[in-house]
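Heads up, one of the protein chains got dropped from this complex, but the rest are sitting where they should.
Think of it as A and B in the order they're written, each chain with its own count starting at 1.
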Amino acid sequence: MDKPINQKAWFLVLPVLLLVAFSAVIPLMTVVNYSVQDTFGNNEFFWAGTAWFEEMLRSPRFHQALARNLIFSAIILVIQIPLGIVVALSMPRKGVGVSICLVLMALPLLIPWNVVGTIWQVFGRVDIGLLGHTLEALGIDYNYVRDPLDAWFTIIIMDVWHWTSLVALLCYAGLVSIPEAYYQAARIDGASRWAVFRYIQLPKMNRVLLIAVLLRFMDSFMIYTEPFVVTGGGPGNSTTVLSIDLVKLAVGQFDLGPAAAMSIIYFLIVLLLSWVFYTVMTNYERGGQ
Amino acid sequence: MSTGVTKSINLNGPAGTLPASAAKAHGFVAPPKVRKPLHLGWLVMTIYLTFLLLPIYWLVNMSFKTNVEITNTFSLWPNNPTLRNYTVIFTDPSWYNGYINSITYVVMNTVISIAVALPAAYAFSRYRFLGDKHLFFWLLTNRMAPPAVFALPFFQLYSAFGLIDTHLAVALAHCLFNVPLAVWILEGFMSGVPREIDETAYIDGYSFPRFFVKIFMPLIASGIGVAAFFCFMFSWVELLIARTLTTTAAKPIAAIMTRTVSASGLDWGVLAAAGVLTIIPGALVIWFVRNYIAKGFALGRV
């Protein structure tokens, strides 16, 4: 049953188009415009060509921020995806427990991002925070303000706290859609718990896992508010990820040209990597094991 | 469980008509290992939920303490519970105005997003038209735009239109992420409604708008609920853009919170109380839509 061709459907899409054009296309054009111009102030601009792009692509500062962001996203995915799957597998399937788990798990997702930062900023403090205080009491030297490694530890555990539930909820939705007969057949076939997971549950979660990986990659790659509140990008520049660097460049230093060039490169990297993830995962799903 | 194993061995024994020797030759002697199912689920959930709730509990705990108690003694619960921190917030209009601001632009954004996404999602789910696939994909790429990229251009754009520090500015800016999302979720729900229903309605003489409002929208009510929930959620939690586009009149609660604290030094108690108050609306929303959350996630569209 194919959908009928109807060009009038454009009228239905028009409001979305206008709105998104206003809120996305115009700003994006501004960015492109800045990225190829230079200014000495007084609203006088002149053509700079690809100079800003070249400068940005050669800049060690950009490379470092990009590297930090890639490492951050990689760690996030490596922790959150398996953990989310384990949590989803552990969730109750019926009864009041389901509602309780859903509500409690969704809670961190609905906290404003700077409050998430504040919660962990406080929680990790050695003097007044439970985490920092406990670690100190255990004799572990922990201070996220001074030690880069501790700062990383804090923002990673914060992100795990903040977003693992999203992965878990997605996987849970995939799990509950598996018909009971599959589990019965597996029992009859004498399948082990691992085999049930590997050959029934994992294949059925494929689709939601793709979405989970994409969302978690994109959002961790664009992260700004939470680490900014906790560490402000420090100590030094150790937790300055791309977004933090970009805002520093654009709002802090008001270097519009480089900031615009960086924005475009940044956006393109997100698009490219998302596309790679998407292609690899859909191929994996279609192709071999 | 161990008795089950021994019994099943008996079963394979002489009773079967297949000669036992043949079974041995094939190696079909090992019965399946009968495992006691691992009920570690509750343990994992308990640990995980504790992990989720501890930092929140700590914030709540602090919000009922005085600053002296917070900084001088370390206790797992307030020794001298006080409501002072909350009183500070509720007696200062700049605080509760922050709430009203946040709620206002979040609701505006949700209404706008759903209103424009509904017809578009219908078009994508029902018709083919020139460039539909590219358009759909392009819409989704907007979800991948880093907010930091848009912060500055948004500021300039809305300055040019004189919209800076208005609720509308934030609501429109958040449409960048929420409209693609709403279109995506709604398209999924709409594709689940058989097209025969549309055709029957047109044959019965319904006009498109009347059909859409009277018949179609009730059918995808849960989809609208799910989409609205996600719009609400993303608009409520996003702060980078909301803060960039507002100065005083439309400043969101979460932004006021950090500013007030930095202005008044380290008033931890008030900070904690303000944090707790920003969690409550989200918690309420989840509670009301809890039965729809799983359904929305089940579509695999977030």
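As a convention for this text, a residue touches a chain if its C-beta (ideal position, glycine included) is under 8 Å from a C-beta of that chain, and two chains touch if they have at least 3 such contacts.
Quick note on the criterion: contacts and distances are computed from a predicted model.
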{"item": "Name under which UniProt lists the unshown chain, selected from \"ABC transporter ATP-binding protein\", \"NAD(P) transhydrogenase subunit beta\", \"Succinate dehydrogenase flavoprotein subunit\" or \"Adenosine 5'-phosphosulfate reductase\"", "value": "\"ABC transporter ATP-binding protein\""}
{"item": "Selected from A:E54, A:D141 or A:D189 as touching the chain missing from the view", "value": "A:D189"}
{"item": "Contacts of chain A with the absent chain, listed as residue ranges", "value": "179, 181-182, 184-185, 187-192, 195, 199-200, 203, 289"}
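Here, only the chains that are shown with their structure count from here on.
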{"item": "Centroid distance [mean C-alpha coordinates] between chain B and chain A, Å", "value": "14"}
{"item": "Complex interface listing, chain A residues touching chain B", "value": "1-10, 12-13, 15-17, 19-20, 22-24, 26-28, 30-31, 86-87, 89-92, 98-99, 101-115, 118-120, 122-123, 127-131, 133, 161, 164-166, 169-170, 172-174, 176-177, 190, 192-193, 207-208, 211, 215, 218, 221-222, 224-225, 229, 242-244, 246-247, 250-251, 256, 259, 263-264, 266-267, 270-271, 274"}
{"item": "Touching residues (chain side chain B, partner chain A) in the complex", "value": "32-33, 35, 37-38, 40-45, 48-49, 51-56, 58-59, 62, 70-71, 74, 76, 112, 115-117, 119-120, 122-124, 126-130, 132, 135, 139, 141-154, 156-157, 172-173, 175-176, 179-180, 183, 195, 233, 236-240, 244, 252-255, 257-258, 268, 271-272, 275, 278-279, 281-283, 285-287, 290-291, 293-294, 297-302"}
